[in-house]
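With one protein chain withheld, the remaining protein chains of the complex are depicted in position.
Order of writing sets the chain letters: A and B. Residues in each chain are counted from 1.
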Amino acid sequence: MSGTVTSEGMIALAARRFRRHRLALASLAVLVLLAVASAAAPLIARMLGVDAEAVDLLNRFAGPSAAHPLGTDELGRDLLVRLLYGGQVSLLVGLTAALAAAVIGTCVGLLAGYFGGRFDALLMRLTDGVISLPLLPLLIVLAAVDLQKIGVPDALAQSEQVSLYRIIAIVALVGWTTVARLVRGSALSLRERDFVQAAQAQGAGALRVMGVHILPNLVSPIIVATTLSVGNVILLESVLSFLGLGIQPPLPSWGNLLTNAQELIWSAPALAFYPGILIFVTVIAFNFLGDGLQDALDPKAMEN
Amino acid sequence: MKPLLEARDVVKTFPIAGNRLFGRDGRRTHAVDGVSFRLEAGETLALVGESGCGKTTLARTAALLLAPDAGLLSFEGETVSGLGRRDLKPLRRRIQLIYQDPFGSLNPRLTAGAIIAEPLVIHGLGTAEERRKRVADLAEAVGLTAGDMERYPHQFSGGQRQRIAIARALAPEPCLIIADEPVSALDVSIQSQILNLLGKLKRERGLTYLFISHDLSVVRHIADRVAVMYLGRIVETGPVDDIFENPRHPYTRALLSAAPVIGRGKRRAHETLQGDVPDDAAGIEGCPFHPRCWITRAECFLTRPNLAPIVGDERHLSACHLRDEGRI
Partner (left out) sequence: MSRFLFHRLWQALIVLALMSFIIYGLMGLMPGDPIDLMITSNPEITSEDATRLRTLYGLDKPIIERYGNWLRAAVTGDFGYSRLQARPVLEVLPPALWNTLRLLGLSLVLSIAISIPMGVLAAARPYSKLDYTVNLLAFAGISVPAFWLGLLLIIVFSVILGVLPAGGTGTVGESGFWDQLRHLILPAATLTLASVGGHTRYVRGAMIEVLRQDYIRTALAKGLGRRRVLLKHALRNAMIPVTTILALDIGFLFSGALVTETVFAYPGMGKMIYDAILGNDFNLALVALLFATLLTVIGNLLADLAYAWLDPRISLR
């Protein structure tokens, strides 16, 4: 098994493989563009000379113009700026919830895979239980819970941002199972590898073995799984917001912008187009990105 | 003189897959089935046998990774087979393992330096600065450079990775190193390099080796004594030259004749074994080897031969009824 000594670190190798995926690269570019544009919403609003909240009933349903590049909505508010602010929320929720779900899933999967035995069986029973619940109905029930009844302080429960926290929490609560299964499978097989046994043979404690030996070798599959899950999370958030249970107005999200659109479908069908297309583009971009990352970080390719 | 490592009637079993649901029935396979040996300080004992004979399990038990189901294991005179995790930890410093797969035994996410330093970290030896110095010294001792310490396993060749593994084993200053087929996965030209390195390190540092292998030519090169295993038992053991020139067990004889011998000049009669290695010795009455043996007698079918010295040489033991009837 002789080979030449290469000088590339693993990240460089992965980056090189990733660059070969044109779709993934394009997706990355699109996502960065969307993120920057959303983040810059206040800036863009100022550039256009528009106030995002300004209601202008004389100018409802206006078509695209110099003052309003995408027209106005049913209250005369500039559509482009509303979409960008909505993007802030949707992207934020998507990334945060996916990350939270990944953290929960990693903990569960790592503990189950490392310790095995009864503990593993128990955790997997739990995971299977959560998976077998009907997703959307469960989310609806969770979203409809009265926060004051579970002891959330009034100041928080009445605030504008509470719907934001709530939706991140409930999506994370049901979304951790994919990562958990993935991590558990990988952890189980990693546990049998010689270098893990070597560390255990030295007398390393469970924490060290999990943290130094197993977890770093799980990073690739976790990144891929998380990226792929962001798309699903964004779809879930938009559905819930659309149904009126996710992000609550006046906080805009692409989902709840579509709620209005449905009511006005006979008078202003164009309003339904933009938020949806943005959701679509974002989700498909994350999916392509995840696909590209999966190929780039393929462990078989990493081991020469 | 107390041996460094001693095993007495050690037994290690594993449940047979698929029978776990029915605990009562629990048939188990006896990977190690009553093994006794002594390992004296400063010598190299080679454990040979085919796949599945139990040598790896025995090695892992000797390395305190597995607890024996029965029998006694003692290290430096103290019994270790019943000890709990906490008591075992300081002993782990003194017994180190080198694995067969040079890539699998190194964490691909750690640098070579971190890998070598890990035993020091786990046992809390030295400050960061002291550890760094020690890693550099060890790297040099195994033929690597200090610059190599910043690289990752995938950037090295198989032979170099094994050197890293050796350096890791040396880090906590052990007295016993158990090497499980350390050169089997390497090219032949690299094998001798690594073997020479191991020999040199042994002399310089006064180490003791328990060396597992299925390759007899390697064994001849490096061992002082040899123990041949079959189906979880030692069937023959003795000084290396005795075993090679004067085998007193048919299985040893078969292994020897199957091994390619380059330039020895002597021709050996070829003995081909019939049949496959059975899963375990459980169902066999008499000598476990008799189904495949070509020199069986009546007693071979009835009583199991003990591992006993041959007449005239205390150090050479064989588990064959025909042990005293000359070279097999």
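As a working rule, a contact is a pair of C-beta atoms (placed from the backbone, for glycine too) under 8 Å apart; a residue touches a chain by one contact, two chains touch by 3 or more.
Keep in mind the model is a prediction, meaning the values are calculated, not measured.
Chemist: Which residue, A:G49, A:G63, A:P137 or A:P250, contacts the hidden chain when the whole complex is considered?
Modeler: A:P137
Chemist: For chain A, which residues touch the unseen chain?
Modeler: 125, 128-129, 131-138, 140-142, 144-146, 149-150, 231, 235, 238-239, 242-243, 258, 261-262, 265-266, 269, 272-273, 275-276, 279-280, 283-284, 287-288
FYI, only the chains that are shown with their structure count from here on.
Chemist: What is the distance in Å between the mean C-alpha positions of chain A and chain B?
Modeler: 51
Chemist: Inside the complex, what are the residues of chain A that reach chain B?
Modeler: 1-10, 193-195, 197-204, 208, 212-213, 216-217, 302-304
Chemist: Using the touch rule from the top, collect the residues of chain B that touch chain A in their complex.
Modeler: Residues in contact with chain A: 63-65, 88-89, 92, 97, 99-110, 118-119, 122-123, 151-152, 154-160, 168, 172, 185-187, 190.
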